[in-house]
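This is the structure I want to talk about, given as structure tokens.
Omission of a single protein chain aside, the complex is shown with its protein chains in their original locations.
Letters are used for the chains, namely A and B, taken in the order the chains are written, and counting of residues starts over at 1 for each.
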Amino acid sequence: MDFPLLTVTAAVPAVGAILTAAVPAARRTAAKWLALLFSLATLALAVLIAVRFEPGGDRYQLTESRSWIADFGVRYELGVDGIGVVLIGLTALLIPFVIAAGWHDADPLETSSKRWRPTQGFFALILMVEAMVIISFEATDVFLFYIFFEAMLIPMYFLIGGFGDRAHAGSDENAAAQRSYAAVKFLLYNLVGGLIMLAAVIGLYVVAGNFSLQEITAARAAGTLDMATNTERLLFLGFFFAFAVKAPLWPLHTWLPNAMGESTAPVAVLITAVVDKVGTFAMLRFCLGLFPDASKWATPVILVLALISIVYGALVAVGQRDIKRLVAYASISHFGFIILGIFAMTSQGQSGATLYMVNHGLSTAALMLVAGFLISRRGSRLIADYGGVQKVAPVLAGTFLIGGLATLSLPGLAPFVSEFLVLVGTFARYPVVGIIATIGIVLAALYTLVLYQRTMTGPVKEEVRTMPDLRLREVLVVAPLIALLIGLGVYPKVLTDIVNPAVEHTMSDVKQTDPKPEVAVEAKNGEEAK
Amino acid sequence: MNPVNYLYLAALLFTIGATGVLIRKNAIVLFMCVELMLNACNLAFVAFSRMHGNLDGQIIAFFTMVVAAAEVVVGLAIIVSLFRTRHSASVDDASLMKL
């Protein structure tokens, strides 16, 4: 057997987590550097995966397969397709930024005891989440996926509940209560989703006799595995519910603003840019692959829910008074776009949705991390407490604006490519849905620019007069993200080349072809336009 | 004598025991009532054994006695230690066993 690259990629952050946790209390800085080192090593491995991956080759590559729980047909099966590769890349890429941005977020307070080691715990938990997310992207065994899909709730729970945003209104006790409410809400929502999914996972085993994604998908496609219509629909709903909670889709979204609002900015990025992507990724891989007919059956309802998410999330974002909650609702709107793209069942929609996952990760990371830097300076999350920041901290304001422009999908920045592909892909099959979704681009401009105007422009407020501009560490965090946003905005080919073949496979899973244009036009290079 | 009468007696004894458990407060009395119920059961077992010409019932009666003896040992120990701390053998005073 070849070198088990996928296992190693997931194991490196896990080992890093254990080592970081073991660093003695006094050596906090060493723990930080250790965590950063391991996250960078993971990034190197993720790059290696992308290099070794051949876009034109087999559907799942770098596969590993070992027997695990033989009695139940559970196997330790890993493999990546193009979609998995880019999402592993996104995860491995963002974690170093999360760690660097949260460098001081978990320093113990002056008053706490000497043996208290929050810093080590914070970075160890982040690495643990990374390991679990990566293995979720790699697993091609449904049971294996389920285990890590659920297990990542544990470190996330502690990250949200244990390390809150130090900028909060009111007393510390009040903030702690809010935080624990957010953490419990996060846990309960996802546990309920997970339990329903567990029932569906067991049901799938009963019907199919094993947990192998590849075998079941192949059998479904070849027609050798029949499912009663109702069985398939129920199983689909069980899976979809869990992913819709994670993603999150309206009306299962209310845990996200709480969780993002109460946690520190890097953890908020971890939630929305990394962990939530497992939900949308799993819709694409598991829902469509395992239950193609049921997916088509549920499409109308899901499209409507996605549309509601887009418009509703954006409108509620406009009405927010808290910067981080605003970003959270904006994310809900963006997740609506991703789900729309997945269930439009066109090549453009699904490629767009996959790119959207990556680009949303980058843009939200940029916006949220800068917002975190801003909040840590003033000690408040309320928009009304800011004004005129542009005058005193132009670099901070500039990066914030670029993050905001990425959020509103300005052409030239990466999210535009994906958002337009999703819109076109949706429009090609469902014109009315496509047109309504287009309203989202106006609303996105509204909440972003209102946020920018209220915080950055206008007369300088007394409290922000002495605000320092971005420090070197902070610039180093934001600059690469912005470079990536611009780079992927003008040259998205690097990603689409990897993603396109995987999308074709998914399209053939659901037995869908793109709607043909009304008039076939000879493309100018002489090649047949599809 | 008709063995059914023994069953009537057992039922009577069991009822007395159950009533005692429900209405008396003193732990010792409660305990005696429990014993009464157990012995009512023993009587019923023996009577059944006789009626069916089968020894199983008598064997079970022995088991019951052994279990009852063990129970008495544990129970009395609890009652004694309870009395030492609370100076009372009333079961209603020991109501801390709740959520």
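The working rule: a contact is a pair of C-beta atoms (placed from the backbone, for glycine too) under 8 Å apart; a residue touches a chain by one contact, two chains touch by 3 or more.
Everything that follows uses one rule, which is that contacts and distances are computed from a predicted model.
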Omitted chain (choose from "Succinate dehydrogenase flavoprotein subunit", "NADH-quinone oxidoreductase subunit L", "Phosphoribosylformylglycinamidine synthase subunit PurS" or "proton-translocating NAD(P)(+) transhydrogenase") - UniProt protein name: "NADH-quinone oxidoreductase subunit L"
Partner chains on view for the chain not depicted: A, B
Of A:F186, A:F241 or A:Y312, the residue in touch with the unshown chain: A:Y312
Among A:P24, A:G209, A:P251 or A:G379, the residue in touch with the chain that has been omitted: A:P251
Per the touch definition above, residue among A:L153, A:L405, A:L485 or A:V510 touching the missing chain: A:L405
Those residues of chain A which, in the complete complex, touch the missing chain: 185, 188-189, 250-251, 253-254, 312, 315-316, 318-320, 347-348, 351-352, 388, 390-391, 398, 405, 410-412, 416-417, 420-421, 423-424, 427-428, 431, 434-435, 438-439, 441-442, 445-446, 449-450, 453, 456-460, 490-493, 496-497, 500, 503-504, 514-524, 529-530
Residues from chain B at the interface with the omitted partner, ascending: 18, 21-22, 25, 30, 91-92, 94-99
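Basically, only the chains that are shown with their structure count from here on.
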For chain A paired with chain B, centre-to-centre distance based on mean C-alpha positions, whole Å: 65
